[in-house]
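Before any comments, here is the structure.
Excluded from the complex is one protein chain; the other protein chains are retained at their positions.
This part shows subunit A:
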Amino acid sequence: MEGASSKGVLSHLSHLEVVTRSRKCEAQQPGRVAELKAKAAALVKQRDQLKAQIQIQQNLQKLRKSMNKHSNEEEEEMDEDSENSQLLRLMARHSHLRDLLDAHHLIGGYDVIKTSQGKGMCVSLATAYEGVYLDTYNLELDLKPKLRIRRHNIPPFIPLNQLAEQSNMEANIKPFLHLLSQHLNAFAGRKQQLKLVKENHKSIEVMESNVLCSILVLMLTVPRQKTAVLCTLDYTDQTRCLPTNARFESEDKELLNSPDWKKHCSLLKDTPLHKALTTMKTIGSIM
């Protein structure tokens, strides 16, 4: 008799538990629906934006083609609303000029102008990384009595005088500009990578870095075990934005000897840092 009643109480309790749980679920349901609806709306909006962008790009390409042909027929379809078409034409012109500039840099051209009635010149060196223009640096040079750097805004950790000597600037300026541009672009690239890592990988702690972005120490965390792994990147070759050396340190020696982590090491040496970290994250090696 006693046993039956105690069993009854327990089963009653568990029954009550099931009931309350299902009630909670019901309460959560409307909230979840609203959330999904909002998400759907956001996605629709994003799709529309992308569609509009595609439309603009297509129009731009058409315009660019017609501009290249120098034909006069370009007006025909764009007249619907003049403000938009004008804007489009400007955008087309802008992208056209940008392509020309890119081509100019690609064939080794520099932006140079004459100063003080031909006695000097001013070179501007643009830096870019992954198709994004970053800082522009300038050099003002004296041509007479001899080629000499007069003024510049290149940070002091780029060894400017050393580069000038090394490439024999006085004899021929082009190799010097090339070398300098390599140094500046590599620096801009490293800096941009570090910025991207800080922005996109909040779970990774940057323990150590320097102004030249030539040494980088990151703290990575392995999911589940929560093991901390210290990753040191050495950019000894300052004309490159990939590290010459990458190594891991951790208390868990076995982990570092696993084939996965050995692969990560070479991955870091071959791919830009922020991309390598994303790959490592998707595999599930780090948090």
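By definition in this document, a residue touches a chain if its C-beta (ideal position, glycine included) is under 8 Å from a C-beta of that chain, and two chains touch if they have at least 3 such contacts; residues count from 1.
Note that contacts and distances are computed from a predicted model.
Looking at what's absent rather than what's present, what does UniProt name the missing chain, "Exosome complex component RRP4", "Nitrogen permease regulator 3", "Exoribonuclease phosphorolytic domain-containing protein" or "Centromere protein N"?
Per the UniProt record, that chain is "Centromere protein N".
Hey, which of A:30, A:118 or A:156 is the one touching the hidden chain?
That would be A:156, which touches the missing chain.
For the chain that's not shown, point to the residue among A:66, A:95, A:124 or A:239 touching it.
Only one listed residue reaches the unshown chain, and that is A:124.
Hey, which of A:104, A:148 or A:262 is the one touching the hidden chain?
The single option touching the absent chain is A:148.
Which of A:14, A:138, A:172 or A:266 touches the chain that is not shown?
Residue touching the chain left out of view: A:138.
May I ask you to list the residues on subunit A that touch the chain which is not drawn?
Interface with the chain not displayed, on the subunit A side: 113, 115, 122, 124, 138, 140, 148-157, 159-162, 208-212, 214-215, 236, 238.
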